[in-house]
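With one protein chain withheld, the remaining protein chains of the complex are depicted in position.
Labels run A, B and C following the written order; every chain starts at residue 1.
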Amino acid sequence: MGNIHGHSFRIATFGESHGPAIGVVIDGCPPRVPFDLKFLEQELARRRPGQSDLTTQRKEADAPEILSGLSKDGLTLGSPIAIVIRNSDQRPQAYAEMQSAYRPSHADFTYDAKYGIRAVEGGGRSSARETAARVAAGALAKTVLKHACGATITAWVESVADIQMPATNKIPSLKEVEASPSRCPHTATAKKIEACIRDARSDGDSVGGVICCVISGLPAGLGSPVFDRFEAELAKAMLSLPATKGFEIGSGFAGTQLRGSAHNDTFIRKGGKIRTATNRSGGTQGGITNGEDVVFRVAFKPTATVLKPQSTVRPDGKATTLSAKGRHDPCVLPRAVPIVEAMAALVAVDHWIRDRGQNAPFGRCGRKA
Amino acid sequence: MGNIHGHSFRIATFGESHGPAIGVVIDGCPPRVPFDLKFLEQELARRRPGQSDLTTQRKEADAPEILSGLSKDGLTLGSPIAIVIRNSDQRPQAYAEMQSAYRPSHADFTYDAKYGIRAVEGGGRSSARETAARVAAGALAKTVLKHACGATITAWVESVADIQMPATNKIPSLKEVEASPSRCPHTATAKKIEACIRDARSDGDSVGGVICCVISGLPAGLGSPVFDRFEAELAKAMLSLPATKGFEIGSGFAGTQLRGSAHNDTFIRKGGKIRTATNRSGGTQGGITNGEDVVFRVAFKPTATVLKPQSTVRPDGKATTLSAKGRHDPCVLPRAVPIVEAMAALVAVDHWIRDRGQNAPFGRCGRKA
Amino acid sequence: MGNIHGHSFRIATFGESHGPAIGVVIDGCPPRVPFDLKFLEQELARRRPGQSDLTTQRKEADAPEILSGLSKDGLTLGSPIAIVIRNSDQRPQAYAEMQSAYRPSHADFTYDAKYGIRAVEGGGRSSARETAARVAAGALAKTVLKHACGATITAWVESVADIQMPATNKIPSLKEVEASPSRCPHTATAKKIEACIRDARSDGDSVGGVICCVISGLPAGLGSPVFDRFEAELAKAMLSLPATKGFEIGSGFAGTQLRGSAHNDTFIRKGGKIRTATNRSGGTQGGITNGEDVVFRVAFKPTATVLKPQSTVRPDGKATTLSAKGRHDPCVLPRAVPIVEAMAALVAVDHWIRDRGQNAPFGRCGRKA
Partner (left out) sequence: MGNIHGHSFRIATFGESHGPAIGVVIDGCPPRVPFDLKFLEQELARRRPGQSDLTTQRKEADAPEILSGLSKDGLTLGSPIAIVIRNSDQRPQAYAEMQSAYRPSHADFTYDAKYGIRAVEGGGRSSARETAARVAAGALAKTVLKHACGATITAWVESVADIQMPATNKIPSLKEVEASPSRCPHTATAKKIEACIRDARSDGDSVGGVICCVISGLPAGLGSPVFDRFEAELAKAMLSLPATKGFEIGSGFAGTQLRGSAHNDTFIRKGGKIRTATNRSGGTQGGITNGEDVVFRVAFKPTATVLKPQSTVRPDGKATTLSAKGRHDPCVLPRAVPIVEAMAALVAVDHWIRDRGQNAPFGRCGRKA
């Protein structure tokens, strides 16, 4: 259980890090959406390992194969869309040590505790490799959102370790985000972050950080109080990602230090619409989108895999020392950017379909209502 | 949609702030659990308005009526347990202004946008009044947990505005938490927090803060990767509460500033069990509990209702000024403590039943396997 | 588990036969639907015990109380609607024998096997009394359907024991169905059925039969292949009713004897629409409604409670003889008619909302799209 996400736009993901393949089945995609394979490949490329010296050097082509759900013309049929991505760079031998010792802050111990069995190579299902399937589904979700309401999603690295970019209300462009391998759109900060990650790598160590994400262009009215509030499902989606330790929306933890009179978002009329003058709410009120940008942040811990020797225990409880070899991702933040976007897209499109129905008009790609 | 929570221990809540009643139907409670009505009443009393001068002065008896699901001896039958709590202190006239102006940072506007209709009195369904139903369900969830595995849940106020209690690894006792109306267990800090809340009240203003919560005694192995990770469902549960803006587990946002070698929790053997030397993971690894305390924090914004005049718009978009009257809760934190505990209990018991089944042995209260 | 029905229009029912109350929480009802309390009461009256000498003589006022979800003007708010019906005619003493012996073909034994505990009075949760909550929810579902697409639902008794009304394609009017206490709209057959039921009663015995039900006016396009086909969810809904043993749609079991060339429904054009010349499909093809009447039948076994002595065992396995006293319903068919309609309405409206969304335009009662 636990591998199916969503209520009306549902995805079922599968695959271990070093098994034959990973993939996803998407159930509930509206019909007649033009499937954009090129965009899917681009999104996967943004998550792909080995794209720069800041990330793991695992080599994966990440070439998606679409097994179902499309017409000859590349339109969605309304039936499930299955996407398979083969694993190619498998090095089971590099993980021999994982059998004999629990890696600290990895899921080796808890998988053993829960299942009594474990795919030892590369963490199996607990590996971040499974997130490629989420990015694939997220690419379709982004396409649906674009056609449904023109909404767009942008994430970027805001801080790594203690290096933080200056606060700004401006949403960076995709180009600005992609300009640095760190995916921090502030050039000076990006340089520092790159150096920081390289330092960690050369030390055999790792660093964490914070990603900021904005969903722009959603209509007011999405979200299902009380339990399925828009931000509640965003929080779940983000905390379902490997290595995440926190989520905040709008003013977040910092906002707890303001007084209500300073925190409240005043309503104003602007461009014929009811808007808020500020956006400390982060785009939702009472669990429902209010038409402003949905702004949230996600905390990622430093990668658990470090190359320094660590003391730990073996499955039988005996103490031992673990010196990891294998590939090593000193910072997951740059590659996590498209993953955060994907999960945000999945949450948003799920709520859009709950509200409007699976067969709601989809602009030029949809059927007439 | 959105008013049902849980997969295997499911609750459906209902009720508007100023309607006839609020309540909950609990589906999936294991059979033969001794229902503890007195404990249920105690928990509701901890959430009840008017319990001190720090909270709203709304008067509610919050007397629960159990309509189903119990044997004559007070054991659960395995069938749904319905609990109804009548609303008594309704003052619809106090909310006349809400019809003519959208209260800033409340859900008036978004409910109108979503539903095209709204229960104007007291916020209707978006009022925190609905959380009484969660506390009622949570009381039963706590009872189930106690019998299932002896797990206990403790939450407390850690900060209000910029007043923060000193860091500690010690879990306070219920008595220590309840010693101050602020529900901050650190006496000196509690006094400051009380003063801070009274100041806000006298200014017609409000303050926010952070609640810390610990689940102790859960076995290793709970949680359903990849989407239904234990901490992901905790995050959703917390962000589904009114006024919440953030969630973090273990080291949280602060942990993003550590290096991996400093952040990792070393495994050790202790008392015949595999344990971790530190708990920056916060009790879960890979989305599965590891047997350590589950430690998380929730950020609450300052209450949106302030008595100072605020500029806003009317439903037709015309600008206006709103001067709230009515009752006013200058800080939700003290009353939110049992609510956070309730949601944590609901998440934990849901995962326990997923793992062990609805009819797993329940110690002395359960049937033989 | 098991007490929540539906995907997008969800109901959670609760209540034992001789507990304080039964009821339902409806989650997902679209906003701005005019709630018709009088209609709700009428529907409950059609199911009410004691309405004629053909049914059990239990006396229940079945007066529903609405606890939430409505505006002052009686429009649905889009939030959960809770309906409670108090039990009044409780006679726990009449069921003393149920504690000491398992009633044949009742659920006494299986509830003990599953839960290890049981509400002995009147069958507790397994009693048909719980269906009153379904009828209450079904009344609202019928109202939604009427406003959504004008669809109507009509059920009637087609056979009791070996007495069967003549085959016809005509859908009887509500008045015709209600003309006889048997709810068989064919006058001559109705008389025979009434006599048959009275005979069974005077013999301390019981009879079963078949109910036919038609949903008219649904648009083509409802249903979610492959698992949630329209007829699959109808079948589940019907087999979830007490005493049901079979379900068939369209030509059903009899149709298995035809050849394909004789069974197929030819497409024709009629009134500007694509229609079928015959309706052996029963209104669905491939799990999706085709715009024709949805026609199905449900088999009800003879009531398990008979007043004749029956041999059985006690919970400890010892043989005994059971002579039921208490109230006795010699035939459930007449009262099951509104229950079948209610479940059909719940399935249809659930699919309607899946297809169109929770906030789809609802004619004069809905908000603008």
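The rule is short, and it goes like this: contacts are C-beta pairs under 8 Å (C-beta built on N, C-alpha and C of every residue); 3 or more make two chains touch, one makes a residue touch a chain.
Because the structure is a prediction, the values reported are computed rather than measured.
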Original post:
Touching the left-out chain: which of C:R32, C:R58, C:R125 or C:R335?
Top reply: C:R125
Original post:
Out of C:K38, C:K175 or C:R269, which is the one that touches the chain we can't see?
Top reply: C:R269
Original post:
Can you list where subunit B touches the absent chain?
Top reply: 8, 79, 221, 225, 353-360
Subject >> Interface with the undisplayed chain - residues on subunit A >> reply: 1-4, 8, 10, 12-16, 19-23, 25, 27-28, 31-32, 65-71, 75-82, 84, 114-119, 124-125, 358-359, 366-368
Subject >> Residues from subunit C at the interface with the omitted partner, ascending >> reply: 1-5, 7, 13, 102, 104-107, 109-111, 113-114, 125-126, 130, 159, 161-162, 200, 203, 205-210, 219-229, 231-240, 242, 245-253, 255-269, 272-274, 276, 280-282, 284-291, 299-306, 308, 310-313, 317-319, 354-355
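Note that only the chains that are shown with their structure count from here on.
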**OP:** Could you check if the interface between copies subunit B and subunit C is built from the same residues on both sides, meaning over half shared, or from different ones?
**Re:** same
**OP:** Would you kindly give the rotation angle relating subunit A to subunit B, two copies of one sequence, based on a CA superposition and rounded to a multiple of 5 degrees?
**Re:** 180
Original post:
Which whole number of Å gives the spacing of the CA centres of subunit A and subunit B?
Top reply: 27
**OP:** Determine the centre-to-centre distance between subunit B and subunit C, using the mean Cα coordinates as centres, and give it in whole Å.
**Re:** 38
**OP:** Return the residues of subunit C touching two or more other chains; collapse runs of consecutive numbers into ranges.
**Re:** 8, 79, 358-359
